[in-house]
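Attaching a single structure in structure tokens format; questions to follow.
Removed: one protein chain of the complex. Kept in place: all other protein chains.
Up next, chain A:
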Amino acid sequence: MRLIKQQIERDGSGIVTLYPEEPEDMWHAYNLIRVGDTLRASAVRRIVSESSTGSTSSSRVHMSLTITVDKVDFDSQAGQLHINGRIAEENKFVKIGAHHTLDLELNRNFTIGKAEWDSVSLGVVREACDPAEKAEIGAVVLHEGLANVCLITEHMTVLRQRIDMSIPRKRTGSISAFEKAMDRFYETIYQSILRHLPVANLKVILLASPGFLAESLQKYIFAEAVKSDNKMILSAKPKFVTVHCSTGHVHALNEVLKSPAVIARLADTKYAKETRAMESFFKMMQTDEDRAWYGPKEVERAIEKGAVGTLLVSNSLFRSNNMSERRKYVQMVEEVKASGAGEVMILSSIHESGQRLDGLGGVAAILIFPLQDLDESDEESEAEAAVDNPGDGGLQ
């Protein structure tokens, strides 16, 4: 992403014009654009014109439209962003208030106007426009009969394909069905890698499984590549790394990304850092319970007391449509930053580590000194709150 123009007033309102270059930028845009913002982008709209005689003709017209955002919809598989809204600036073709859905396109400018650009939003812009080298990795996590082919970029984990096959179990006297099915399973994974992973551009391709499956898969891939003389795979041979994990479900990526073999190669990437931070939080939870807290209320209290050393926030919280809630989290982030002692990490909710954090309510903190009973008073107020708002459970 490139920052084309930034015009922010003293009161925080203003516009930012951005130029998206790659699919990942759509993810950043998704994190920036909120309900209520204005968005100006190029669009194609079908215009029906009626002549004086009453006959109609329709034509497709390219134009720039400004809308007030009603709904933001992100398709992570395709990397597309659809923004639904009402026209905010009239032109000769459309009237104010008419509905339109803008599909943001790569390599076309768009302009976001916000009433309030907070530090988190500006942080997203900064991050999105950071020209640092991108490290993308491919990962295949599998166990017998299940494989997930994923693409992990700096800010996103995209599940490209899930392979779920029924593999007959070994039975006395008949193992050929099992072995045949396993071969078919490997073949499907191999084809999926060829189709869904840009092998040449990836830094590493991780093959992770319990037991010996990953090694067998690696062997199979190279045997096949030799057979079909696939130069691309053969030249990428050193990129393939086998890692141990305990299951083939996607959440095993957490385990994969913290394994030493991966850390050695990808230490500086954002997702490796995020994974590590989550890991240290859980470790703290086990060793020193009172120094690891999660949930909005608990963390809020810890911040009040100035105890937070590391604040982990999922960016899903900043996508909230509730302005006051969003402001609350922004405030928490700013407070921790201001205290000087604390470090803030905003985790991408589309990564596995971010999803783990979402499971904890989206916010967690590692404290500098132990605090007890942060949740005690919570329970009491909870009892009161439960009367008028039974759905509010703290962790959602």
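Note that in this section a residue touches a chain if its C-beta (ideal position, glycine included) is under 8 Å from a C-beta of that chain, and two chains touch if they have at least 3 such contacts; residues count from 1.
Note that contacts and distances are computed from a predicted model.
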Name the absent chain by its UniProt protein name; which of "Elongation factor 1 alpha-like protein", "DNA polymerase delta subunit 3", "tRNA (adenine(58)-N(1))-methyltransferase catalytic subunit TRM61" or "UDP-N-acetylglucosamine transferase subunit ALG13" is it?
-> "Elongation factor 1 alpha-like protein"
Of A:Glu179, A:Asp268, A:Glu304 or A:Glu325, the residue in touch with the unshown chain = A:Glu179
Just name the one of A:Lys5, A:Arg86, A:Arg169 or A:Lys237 that touches the chain not displayed here.
-> A:Arg169
Missing-chain contact, candidates A:Gly12, A:Gly79, A:Gly123 or A:Gly145, resolves to A:Gly145
Of A:Gly12, A:Gly79, A:Gly123 or A:Pro210, which one is in contact with the hidden chain?
-> A:Pro210
Touching the absent chain in the whole complex: find that residue among A:Glu289, A:Glu304, A:Glu325 or A:Glu343.
-> A:Glu289
Residues of chain A in contact with the chain not shown | 143, 145-146, 166-172, 175, 177-179, 210-212, 216, 244-247, 249-251, 254-255, 282, 285-286, 289, 293-295, 298, 355-356, 359-361, 375, 379, 382, 393-395
